[in-house]
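Certain chains of the assembly are absent from this excerpt, and the rest are unmoved.
Think of it as A, B and C in the order they're written, each chain with its own count starting at 1.
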Amino acid sequence: MQEKCGVVGVFLDEPKEENHAAISMYYALFALQHRGQESAGIVISKDKNMRIIKGMGLVPEVFNEHNLGDLKGTFGIGHVRYSTTGGSKLENGQPLIVEYRGGRIAIAHNGNLVNSKELRKKLESEGGIFLSTSDTEVIAHLLVKELMKSDITNAIRKMMRQLVGSYSLAILIDDTVIAVRDPLGFKPLCLGEMEGGYIVASESVAIDTLDGKFIRDIKPGEILILGGGRPVSHQVYKSQHTAHCVFEYIYFARTDSVLNGKMVYDVRRRIGETLVNEHAVDVDIVSPVPDSGVTFAIGYAIKSKIDYIESLIKNRYSSRTFILPGQEMREIAVRLKLNPVCSNVKDKKIVLIDDSIVRGTTAKRIVNSLKLKGAKEVHLRIGSPPIRYPCYLGIDMATRGELIASNRDVEGVGKLMGSDSIGYVSTDGLVESIGISSENLCMGCLTGIYPVQIPGEKCVIRQLTLAGVARG
Amino acid sequence: MQEKCGVVGVFLDEPKEENHAAISMYYALFALQHRGQESAGIVISKDKNMRIIKGMGLVPEVFNEHNLGDLKGTFGIGHVRYSTTGGSKLENGQPLIVEYRGGRIAIAHNGNLVNSKELRKKLESEGGIFLSTSDTEVIAHLLVKELMKSDITNAIRKMMRQLVGSYSLAILIDDTVIAVRDPLGFKPLCLGEMEGGYIVASESVAIDTLDGKFIRDIKPGEILILGGGRPVSHQVYKSQHTAHCVFEYIYFARTDSVLNGKMVYDVRRRIGETLVNEHAVDVDIVSPVPDSGVTFAIGYAIKSKIDYIESLIKNRYSSRTFILPGQEMREIAVRLKLNPVCSNVKDKKIVLIDDSIVRGTTAKRIVNSLKLKGAKEVHLRIGSPPIRYPCYLGIDMATRGELIASNRDVEGVGKLMGSDSIGYVSTDGLVESIGISSENLCMGCLTGIYPVQIPGEKCVIRQLTLAGVARG
Amino acid sequence: MQEKCGVVGVFLDEPKEENHAAISMYYALFALQHRGQESAGIVISKDKNMRIIKGMGLVPEVFNEHNLGDLKGTFGIGHVRYSTTGGSKLENGQPLIVEYRGGRIAIAHNGNLVNSKELRKKLESEGGIFLSTSDTEVIAHLLVKELMKSDITNAIRKMMRQLVGSYSLAILIDDTVIAVRDPLGFKPLCLGEMEGGYIVASESVAIDTLDGKFIRDIKPGEILILGGGRPVSHQVYKSQHTAHCVFEYIYFARTDSVLNGKMVYDVRRRIGETLVNEHAVDVDIVSPVPDSGVTFAIGYAIKSKIDYIESLIKNRYSSRTFILPGQEMREIAVRLKLNPVCSNVKDKKIVLIDDSIVRGTTAKRIVNSLKLKGAKEVHLRIGSPPIRYPCYLGIDMATRGELIASNRDVEGVGKLMGSDSIGYVSTDGLVESIGISSENLCMGCLTGIYPVQIPGEKCVIRQLTLAGVARG
């Protein structure tokens, strides 16, 4: 199952309060709320016991002063989740706790296993049963099997050998919080120091929120153990090349996060600048599609020296409304969300900037609404290359529906949008803006070439080397 | 984990509506609501797919017109649950659905496994993992293991061989609903015919509610398969003696149910009559502790020719209130729930009848409140023998707390209650009132002798014979 | 608007806690919950300020430990409400607080004004405006007008002169809680002493619940002022005859209440006995329709020496269920609520006893269900005379729908019910059972003759005398 998620893990040596760890994770998950709005959970371990609170809804809907007060203990893990395929059930909520011969472990997962079906089948053929449809239960099964044969580090290493796909994990075993990142480093995961201890989290903003100090990214193929004192690292796999997801930079991560050493804000601004280089146009104003296009548009404005002015205002309550059926609902939905600013639109030539075009329905309506308000010209500039292929590694393009660019050239898209011109950033421009070489990025959705083997798809597999420290 | 629960299974050949099966189970579970108020669930199977709705709360709180409308299909199982030990979490809610090599199965369980811990340990030592703390997940593991080796009937039979304790099960496998009752028949389970098909349920009232026809009890050791047409029976185990739970008759089952061929109402009334024989007393009126003592008191009044008159009125909203802390809360709690009828109490000699005494705190307060309102004498008569031992088989005496009779003789209890006299029905009187011989009843909580081996407890094991039909 | 309600007022000289008054009213309203399940409210006065909590739902749904903690102060009034005509809006919730020249007053009302429309019209013609549709706002208008001209007692007296109909009021003015009962005493209202002070309430059970001491009924035409120390009484009106509502005794009040000096339980039991005298029948068992017929049936059994045995068991969760549309819903509704006890029904001659028959639909179904289960004979005995006329004074027969007896003789009703015989208690029998002479009762719904003038209806007006104490 495809999941966009956020994970967090905290280990405190010197807690300020009995539930300091839980409160910290509450705030950290809140900072990661954009990574999953469907369910949230925190599990705390204390005296060999685990206590969990999880529920459907936003972080502040699941937790409250009262139930956080119950989560006493100095270490634990947390999760926010957005399942992209149907199964929005509490059963699939995370973290997942499992009981096995050695006691209990808890797992929080961000990513998507490409071989999840095969692993399930294999486990089922050995008599395994599954109570949920999540990848996490598969991971739990594999981990438990290895834990029965090896120590923790080796067990995790052996488990990793079987997993194909993306996974950034926070795991609770015995008296430790363990961070694991897949050998290609698809999804982000980072380490920070906070008052009283350490934190691992999907994005650096979680550390900022706790007034903590960002230390570094968890390395691809690394197992990092928080268990008191300084974190202990095991680099169990080495890959010549990584496969960082480009869409984390383009739209998924928060603008104020630093991923793999690159500030997201800078990447987006540089993309905006690159769009000027690649697709300059003579207009009166530069406007973003709010909020997704803002940073790109700022970059475009700075580089082009054209005024940055909003042509559309977003209703800040729009996420909470419902649209009645019938009533040309989609039209109303866009008007309720985005309203043109007449005086900035009328008789103006506008370059309108967004992060990406997936289905194109919203972009089409926006262009149309600007034209109706008297815009002389509307030029679309897009902060990503055309998305032409599905993602199998954690950003569900399925929910992003029919890809408008999958069977159309750029001009065809522009015509469909009703814009006077259209320009996507080039793949090279994107790579340069990110500042990481293309061999170290996953651009499967843009190029159709994936860094792991996917049945029916082209692939340039990254070579893995077993790193020195651990051996099984 | 000790659980009092209710199960139901429906298979329709000729449904009246698309969700006829789900609606029927909704009403049936509602009729079984007294067996579990904590959570409820229904799973429907259709086209190899299972659809489940479960949630915390009463049956009408979990289901509504809308979500029942989604449960289209002609067969399924349902469950109401009251967990007696802590774990009131949705994770433990039933029915439980598991995915295995052969697809999906769903299980609803009423009872308590005595060897659950051992089974868990064994399964864990083989690499099994558990996501919940319920017996049901243990049952699922065992069943799946056997299903990989045998056909359904034999798999269930082999699973049963490993289970020690009480279990009445409704199982959904492939295109069948299967009812299973443990070889000693601790917990009730019966079969009925309804419009369009068949139903199995914990108690006959569920069949009545659907205007169905009660056919018979599921026999101890029987596997009954509903799969279209007439149900198919496999008597896989035979025991010389059964072990029907006496407390189902005394307080757990509904008065209007028929269990093991005996109408509960008749049993309770006969107990009331027996109490006259065993503990006659010269009084003005016979009063029940409402609602639990009503039928016993009616029997007592008929036999003794003394007027049946209420001395206490129950506030019919009392289940919904909350009591503020402090404020001598327990005192208020009793007054809010039961209020004396002055004119029936003042200067009266009363025989007050209840089903059982567990902790004795409520009985004590009631006697006291009647005395305060001017009762001349209050004589307690109890519809069960003293409860002196724990139950390991599904009626959690742990939640019934410290047993007042465990280390006290009858007179000592009476004195503590402040009553002018006290009389429990005798074990013989109870057996005779039920109308089933004592070798065929489980009276562990009364005698301390259990029909299955329990570490540290006395036991008279029932001999099991492998019945003819199936062989593994 | 017709309303069945309960009112309460508390004044404490020596509170045990800051919110002792509010907590006491919470418990008292809970004891009066049967008088109104739609909304509840409590207002506390402190330092010239009033603080109110009111909401839709049952008492424990509206109040909680937290909001009761906010209601600090030593005196106040409360209300539970069931509106019988449509307007179940919070706007109509009580108590009602109004601000006027002299400050604020709060009013809680049980009853129904017959001349409410005329009073409204008059007040509107003087420029008055109304924000709700309740009688209470009319009462508030009148009271305020008089308060501007007179002292409190005289103002209330003058207000009473204008009101025609039933009203038992709890009023909060300045530093006093005032109980007012209309000169004919339609609706109950009584006084009790409790720990730390005094309480007035619709029924004595509210006093019992607080472990208080019942003192006496508020007299018809009396104004009783609780303001510290002993209550002060002003008997402002005297009527030669009262008009106590007979249906409070038959079905509305709680069995354990004492109204106008008569214990409800005794009245109902005597009615049961009277039914034996008036309509004896040779049967095997006496059964109630639970719960409404229980006390009547007990009386019948005692008098007739026939065994009291239940033939129908009530599902104690039935108030909470919902019935799906279609599905012969009414049939299911009865089965879900009342299930026959086979062994008590089969081949039995049964006298089935209920408090009253309004529409007759439920009775008809019950008789039918008993016959289907094999009852040889079913004889209906009813604890009230036939209801043939509407009530204008607070028990909305409109919601009780089409009166089956309004255009049918008794035999016709019996035939329609499918019973083998039917017997209503006679009016004389009823009056004797209550123990209050018929001139002092309101039996409008039975006789069509009302104690107040109602357009188009017969009337025997009670003569009012202005009592001595106050004069305006």
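The rule we apply is simple: a residue touches a chain if its C-beta (ideal position, glycine included) is under 8 Å from a C-beta of that chain, and two chains touch if they have at least 3 such contacts.
Not measured: the values here are computed from a predicted model.
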item	value
Per this structure file, total copies of the shared sequence (3 shown)	4
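Following the convention adopted for this analysis, only the chains that are shown with their structure count from here on.
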item	value
Topology of the chain contact graph, where touching chains are joined (line, ring, star, complete, other)	line
Chain-chain pair with the highest tally of contacting C-beta pairs	B-C
Central chain (distance from its CA mean to the mean of all protein CA atoms)	B
Centroid spacing, where centroids are CA-atom means, of chain A and chain B in whole angstrom	49
Length of the line joining the C-alpha centres of chain A and chain C, rounded to whole Å	62
Residues within chain B bordering two or more other chains	none
Residue ranges of chain B touching chain C (in the complex, touch as defined)	17, 23, 26-27, 30-31, 33-34, 58-61, 64-65, 68, 205, 208-209, 211, 254-256, 258, 263, 265-266, 269, 291, 294-295, 298, 301-302, 307-310, 313, 315-317, 320-322, 324-327, 331-332, 335-336, 339-344
Interfacial residue positions of chain B with respect to chain A in the complex	90-91, 96-101, 120-121, 124-133, 137, 140-141, 144-145, 148
